[in-house]
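Note that this complex is displayed minus one protein chain, with the remaining chains in position.
What follows is subunit A.
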Amino acid sequence: MENREFFYRRLHSLLGVVPIGIFLIQHLVVNHFAVYGPESFNRAAQFMHDLPFRLMLEILIIFLPIIFHAVLGVYIVFVAKNNVSRYGFFRNWLFYLQRITGIITLVFIVWHVWETRVQIGMGTEELNYGLMENILANPVMFWFYVIGVVSTTFHFANGLWSFLVSWGVTVTPRSQKIATYATLLVFLAVTYIGIRALFAFV
């Protein structure tokens, strides 16, 4: 195919928001049911579990997009030569943080999928409030999850900002600045939902 790199990079940018970003928000909102008690969380988790064509949805909306985004993302991280020590501009720092949080998020997701979805799939664990309660009872894991969630929400919100630039939506410096504030609000809101759910398990 022609213009392979261009196509892959645009696809990478798109997948980060649709479907991965949408899935992230959905996932954190469903987790947030834990705030209303174990029964409430179990009901919500069971509803997601019982969705028709669940495996297909998981593969097409979650696994394949994330794998593609992660593989190309790791490549993008390793070809950049970060220079924040020489050019300490705000956007350059966010460029650097986007790459750091990308790697942290990847490690976190691999771990998280392994100890939840994979274990449930193998039948060694059951999908319920108790699973997360046990994991988060360990303070080390709890803080690993806090860092993982904040890293993910940062990567999503800042990625949303670059999505708007890469797709030519925000062209003027003013629109890009307002998008910075808007994505900051997205970051705060999504982080609040995610972290509040984590605290509901302890």
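Observations on the structure shown:
One rule holds in what follows: contacts are C-beta pairs under 8 Å (C-beta built on N, C-alpha and C of every residue); 3 or more make two chains touch, one makes a residue touch a chain; residues count from 1.
Throughout what follows, contacts and distances are computed from a predicted model.
Chosen from "Enoyl-CoA hydratase-related protein", "Phenylacetate-CoA oxygenase subunit PaaJ", "succinate dehydrogenase" or "Phosphate ABC transporter ATP-binding protein PstB", the protein name that UniProt gives for the omitted chain reads "succinate dehydrogenase".
In the full complex, subunit A touches the hidden chain at residues 3-10, 76, 78-83, 86-87, 89, 91-92, 95-96, 98, 161-162, 165-173, 176.
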